[in-house]
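Only one protein chain is missing from this complex, and each of the others stays in its spot.
Per-chain residue numbering starts at 1, and chain names A, B and C are given in the order in which the chains are listed.
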Amino acid sequence: MAVTPGYLHPLDKHLRLDRIPTLYCPGCGLGIGLGAMLRALDKRISEGVVDRNKVVWVGGIGCTARMAFYVSYDSAHVLHGRAIPFATGVKLANPELTLIVVGGDGDIAGIGGNHLLHAAKRNMDMITVMFTNFVYAMTGGQVAPTTPLGVRTTTTPHGNPEPPLNIIKVVASLNANYVARASVTTPHYIEQFFYRALGMKGFRFIEVVSTCPEVYGRHIGLRDPVEMYNELKKRVKYKPNPTIDEALIDWEKGIIIGEFMVRDNPSYLEIIRGLK
Amino acid sequence: MGTTYSSLGLITRENQRYRVTVIVDRCKECGICISVCPTKVLVKSSVLNKYGYRPPEPAHIEKCIGCRLCEYNCPDFAIFVEVASK
Amino acid sequence: MRKTFASGNMAIAEAAIVAGLKFYAGYPITPSSEIMEYLAERLPGQGGIVIQMEDEIASINAIIGASWAGAKAMTATSGPGLSLMAEGLGLAVMSETPIVVVDVMRAGPSTGVPTKTTQADVFQVRWLTHGDYIIPSYIPWSVQEAYDLTIKAFNTAEKLRTPVILLSDAVIAHLWEPLVIYERGEVEIIERKKPTSKDNYKPYMPGDDLIPPMACFGESYNVLVESLTHDERGYYAPTNMYHKNTVLRLMLKIVKNINYVYEQETYMVDDAEVLLVSYGSTARTVYAAIRELRRRGVKAGMLRPKTLWPLDEERIYNSVSSRIDRVIVVENNMGKLFLDMKRIFRDREVYSAPVVSLELPTVKEVIEVVEQWL
């Protein structure tokens, strides 16, 4: 069998091809999300809004965080939960750079939750894309901040006793300029929201609801990637200009996606430039 | 009848307007592309790639409407759609 | 060059500025906070940025990020904060990131006595993070030396692509002394080695000196910062060969430069029969004590490492004449460097003289603990 050739797929020029295929399990939603983000980035680069050589991808630890080392950009695969403070240092030391932080809900909202709060509060100039797959996947299926109540995981064998975190409501309550939610079953919205975020300043946050058929799917009896994809798709509903109160994320009642917050508050860099 | 593919490891089929290409060794056989295709262009092929997965084959390429849902929903950058050159 | 009167914390801040500091992230903690306060006032005027992060973990990760964006970066903390920075220091070691971390020691364990000193963090800075590594650490005994060794810490970090720790303490932090401050150009400042070509650049491919040239973000090298064990490209490489090579090189690049990294001073050792080993603020009192002992007829000398890790064991051994048959290690802790001295001076009698005191030990206290071994 022949080796995988050079640039073929339209996104190949954005990937470290020698690391493709990814380590993601078959049917993992992360690749869909990454593809959508790269299409948006490609557009912004061709428009001249973003300089390809001034983009830095930062990931903490976890399946999602690995996106950072699959892209052929300046990138960093750092510590669990610490992508946002790392990116903060990068951005402040060289404000020319465009910072893209990628991470799962455990990485960004769990162990890194305090950093997320403070980056949003500061309106720090970076984009954070958090993939919510309801579980700690890389470590083998433990409960996550977003795991629904009652779900059995490897560390909650009698059912998760904690109600899940609705991260959109948390971030929107702070000073972030952009707060949106999409789903891997709606890659065009991921692309659209990320495209918009790339043209803004301040803290931009996108939650992408994702599928983890291998680990979370096993917990809820949807191990087949297609089945899980379709079950998620059924629950996801786009709403134009939704309010924060409408940011429902509930496996039973539905998942509302859309742009919950779009504003132009002064970003951290703008404020410190004004103070000098 | 077995699926055929090029020495570059690509399965390529085209109709008058669109060409669909599958990069055989990137596919993990998740089946999402087959599921999302609104006109049922794709079927599982008979090829086993180097990881033991069976990639899709655009067996009914004549039905392709160029919506790219397969490309956008493929988690592994393994399938893409182009406008066929005249 | 100008003469001033400054505290140890001010000296560290001033030295960082002349060394080229451009990014400081920190979290307030006694007795280090004045470093950040001083820099917050001064650094923005020098084209730098100071940010108070949400905790010490964020601080160290931010300075690692800043260093990869091309800035010389530093944070300062005390023992409890340094504990929180443990994992971040490991990232800096693995990703070969030049950063400077100042630990202004206070009494512990736990919250301990925030405003008072000890020297009990000596092993914390040596074995803080998991895995195999050497993080060079310097320990000053005066305000001037806090200044000089801060510059040295930046130079070591840039030269060897490594995190470096400056181990000050609550005494030095709040001690005011005459200080000579240099301007840029009056003192040697080392900058990191940059790659010369973009062709086939690999972020972790070392030169003959075992140190890889460092490209930074935004310079179109597609650099990859990797916390996993990696190959020259930065790609995860979980094999014995790569792990062993990586760990060996990370340690060897420091060890091979021990002549640069390690500094010490000796006092009155030529005719000495008893050697007192001490470091940092405690060595000030020990220096006074050896003079007092000589007045009493004891031929005492002193060895004072200015670099705590790595120790140049051969140089330490050879700096002592054969007349010396006893070595007494005086530290403001329960005995830490003593263990290394016991190994280094394997053919001498080596004793630990722990002076555990929240204040700088007095001459009387030092003589009391030393006397039992005379």
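We take it that a residue touches a chain if its C-beta (ideal position, glycine included) is under 8 Å from a C-beta of that chain, and two chains touch if they have at least 3 such contacts.
Everything below uses one rule, namely that contacts and distances are computed from a predicted model.
From the set "Pyruvate/ketoisovalerate oxidoreductase, catalytic domain protein", "Elp3/MiaA/NifB-like radical SAM core domain-containing protein", "NADH dehydrogenase subunit H" or "Type 2 DNA topoisomerase 6 subunit B", the protein name that UniProt assigns to the chain left out of the figure is "Pyruvate/ketoisovalerate oxidoreductase, catalytic domain protein". All shown chains touched by the missing chain in the whole complex, by label: C. For the options C:Glu177, C:Asp231 or C:Glu263, the residue in contact with the chain missing from this view is C:Glu177.
Annotation: of C:Glu41, C:Glu186, C:Asp325 or C:Glu359, C:Glu359 touches the absent chain (contact as defined above).
Within the entire complex, the positions of chain C that touch the omitted partner chain are 3-5, 7, 115, 142, 171, 174-178, 284-285, 287-288, 291-292, 359-360, 362-363.
The rule is simple: only the chains that are shown with their structure count from here on.
The touch graph of the protein chains shown is a line.
Among the chains, the centre nearest to the mean of all shown protein C-alpha atoms is found for A.
Here A-C and A-B are compared, and the pair linked by more C-beta contacts is A-C. A separation of 58 Å divides the Cα centre of chain B from that of chain C. The distance from the centre of chain A to the centre of chain C, with each centre set as the mean of the Cα atoms, comes to 38 Å. The centroid of the Cα atoms in chain A and the matching centroid in chain B are 27 Å apart. Shared interface positions of chain A, i.e. residues touching 2 or more other chains, are not present. Note for the complex: chain B touches chain A at residues 6-10, 21, 23-26, 28-32, 34-36, 49-51, 53, 71-78, 80. Residues 22-23, 25, 44, 49, 51, 53-55, 57-59, 61-71, 73, 87-88, 91, 95, 216-228, 234-236 of chain C are the ones that touch chain A when the two sit in their complex.
Residues 16, 18-19, 53-54, 56, 58, 61, 69, 72-79, 82, 84-94, 96-97, 114-115, 117-118, 272, 275-276 of chain A touch chain C in their complex.
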